[in-house]
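As you look at this complex, bear in mind that one protein chain is not there, while each of the others sits in place.
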Amino acid sequence: MQFTAKQISEFINGTIEGDADAKVEELSKIESGQAGSLCFLSNPKYENYLYSTNASVVIVGQDFVPSEPVKSTLIKVADPYSAFSVLLEKYNEVNQMNTQSGIEQPCFIHPSVKMGSNVFIAAFSYIAENVVIGDNTKVMAQVYIGPDSKIGNNCVFFPGVKIYNKSLIGDRVMIHSNTVIGSDGFGFAPQKDGTYSKIAQIGNVVVEDDVEIGSNTSIDRATMGSTFIRKGVKLDNLIQIAHNVDVGEHSVVAAQTGISGSTKLGEKSVIGGQVGIAGHLSLAKGTQIGAQAGINFNTSEENKQWHGSPAQPLRDWMRASVIFKQLPAVEKRIAFLESTIKQLKALIDQNSTINNNER
Amino acid sequence: MQFTAKQISEFINGTIEGDADAKVEELSKIESGQAGSLCFLSNPKYENYLYSTNASVVIVGQDFVPSEPVKSTLIKVADPYSAFSVLLEKYNEVNQMNTQSGIEQPCFIHPSVKMGSNVFIAAFSYIAENVVIGDNTKVMAQVYIGPDSKIGNNCVFFPGVKIYNKSLIGDRVMIHSNTVIGSDGFGFAPQKDGTYSKIAQIGNVVVEDDVEIGSNTSIDRATMGSTFIRKGVKLDNLIQIAHNVDVGEHSVVAAQTGISGSTKLGEKSVIGGQVGIAGHLSLAKGTQIGAQAGINFNTSEENKQWHGSPAQPLRDWMRASVIFKQLPAVEKRIAFLESTIKQLKALIDQNSTINNNER
Partner (left out) sequence: MQFTAKQISEFINGTIEGDADAKVEELSKIESGQAGSLCFLSNPKYENYLYSTNASVVIVGQDFVPSEPVKSTLIKVADPYSAFSVLLEKYNEVNQMNTQSGIEQPCFIHPSVKMGSNVFIAAFSYIAENVVIGDNTKVMAQVYIGPDSKIGNNCVFFPGVKIYNKSLIGDRVMIHSNTVIGSDGFGFAPQKDGTYSKIAQIGNVVVEDDVEIGSNTSIDRATMGSTFIRKGVKLDNLIQIAHNVDVGEHSVVAAQTGISGSTKLGEKSVIGGQVGIAGHLSLAKGTQIGAQAGINFNTSEENKQWHGSPAQPLRDWMRASVIFKQLPAVEKRIAFLESTIKQLKALIDQNSTINNNER
């Protein structure tokens, strides 16, 4: 789709300098802007690019005055970054599959399934018995939704998502490809002969409103009760959420992190990548955990930062890590102390002998 | 499905106190029991819940005497936890898809495929040339089973499982969604010009009887020969098993752990989450490795616990970790020693000078 500078400017409430008929059809970074590109300049660091870019239109701040000639049409707005974000969102809406609706064939929809209005089900998706799907939800290709699951309004499930039976998914939930919701928790009772007996996992997974989940992530169902992904949570790719975990509202978890069984994460937590959190813990609200940390204790202090494995408060960990790197030098200092003390001892013994002799 | 307290009691060989006709239709935790719930009380810590729960039926120990009035019907048994486990299993059997059989359409089954009795193949699954599938095996939606693979009896493959060609899967194997069995091992021969040439991976994967594998796990085929997942092994989600690995019988591996090429894990190993095990190693029977550890040496002592990266015996690692956290204080102690020694040296020199002068 093509838009003119004038159309864009009206949409974001800006003023035009240059050709109001300049046409754009894609968004890009200012450093790679070409004819037909719409860019924005917010960070003064990138101002130089403005004078060399071939972008047709650039959004700049209200007060921006170019120090060199500019080929592009400028649109001046109060906040270029926000204005661009608004456009990005619009662009995404138009550009993505989110506008599709209807049922593609072949797909498998059990006769008992209840669907709202404007739902899209792509080919090769499988919607099992008693599933309920809300309005405007888009189920892309090769998705599986198991029996008795309930899906809210305005969700997007990307191709290959698998949702086991009895899952409850809220409104505006986006789940990326090949993520699995509701696989069995990892529960096995050790037997006397050293083998294991499976503990049935009869709970489910509850994903509340406004959650986004990345690709290839696994969220296990509860043994009994529910595994909770609370309102507004954002999970990245390749994350492991074990049975009965409760991820607090508006928490953010980066890729490849694992949270063990029955652990409760306080709301607004910020968890880095490749973090490991042990089971049966309770972490305070606003807890922040640095990448690759390992935490195996409860925390009660809010908004505290933890690093390292085993985890420590940020400052302590930084200090300890600095000295870890100096350990070879530290060891040399100790060895030097040892030899110095040996010498001193000898000297003292000598002095002492002298004294004794003299007395 | 609904059951009466009487039916349940007979099934688990208990005795009833209260209304034998009380009806239950779901299992739940005692703290969240509602009308229609069947719960159990095993841990005395939870006894309080018994007096407030709305659960219709609660299973308790033979000798249990309530200290307050109880609304629920009680079923007394020798071991409430075991009795409940038996019910869980029954519940799961009835409740899950495991009872389905037949071939859903559309699915792709090569004419050469041989299937036992009572097999279930769900829609959008793909069963390739020369595959053999045993009795009672359930293949859920969107599963792929590659050419020449042989699948045993009573297996369950959840939606999206991908099994490459020539895989051998035993009896009673459960594989969760989007797990991949038999992808190529990661083998590339470095060339003189710095590029890599693929080493063909012509082996397969053998999964023995009674194995359970979580979701989004990857098990690579052997370069030649087989990658083995031995009898009774339990693998969690998002695990990496490289080519030619051999995971010993009745071992348990937690989520996000990676085992590198050609490593052999002894039987009854217990491996924590996010563990890394280097290639071409042999680890002794009963080896236990703590979460996030990294192990890059062979072990011969059985049933030994390892922690840390690089791994150490548990006690050594705990001691070293405690001191790691104290490193800033340790460094201060050394600095203090250094300044003290300087002073002492000065003192000794002084004394020595005095002595010399006096002599």
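Labels A and B are assigned to the chains in the order they are written; within every chain, residues are numbered from 1.
Here is the rule we go by: contacts are C-beta pairs under 8 Å (C-beta built on N, C-alpha and C of every residue); 3 or more make two chains touch, one makes a residue touch a chain.
The shown structure was predicted, so the numbers you read here are calculated from the model rather than taken from an experiment.
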| item | value |
| --- | --- |
| Chain not shown: contacting residue from A:Ala20, A:Val113, A:Ala255 or A:Ala284 | A:Ala255 |
| Option from A:Phe124, A:Phe186 or A:Phe228 whose C-beta touches the chain left out | A:Phe124 |
| Which residue of A:Gly185, A:Gly214, A:Gly261 or A:Pro310 touches the chain not shown here | A:Gly214 |
| Contact residue for the chain not shown (choose from A:Ser28, A:Gln288 or A:Gln305) | A:Ser28 |
| For subunit A, residues in touch with the removed chain | 27-29, 32, 85, 88-89, 91-92, 95-97, 104, 106, 122-124, 140-142, 158-160, 174, 176-178, 210, 212, 214-216, 232, 234, 236-238, 250, 252, 254-256, 268, 273-274, 291-292, 321, 324-328, 330-331, 334, 337-338, 341, 344-345, 348, 351-352, 355, 358-359 |
| Touch residues of subunit B, complete complex, unshown partner | 106, 108, 124, 126, 142, 144, 146-147, 160, 162, 164-165, 178, 180, 183-184, 186, 188-189, 194-202, 216-218, 220, 224-225, 238, 240, 242, 256, 258, 260, 274, 276, 278, 294, 296, 309-310, 312, 316, 319-320, 323-324, 326, 330, 333-334, 337, 340-341, 344, 347-348, 351, 354-355, 358 |
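The rule is short, and it goes like this: only the chains that are shown with their structure count from here on.
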| item | value |
| --- | --- |
| Rigid-body rotation angle, subunit B and subunit A, from Cα fit (steps of 5°) | 120 |
| Between subunit B and subunit A, distance of the C-alpha-averaged centres to the nearest whole Å | 24 |
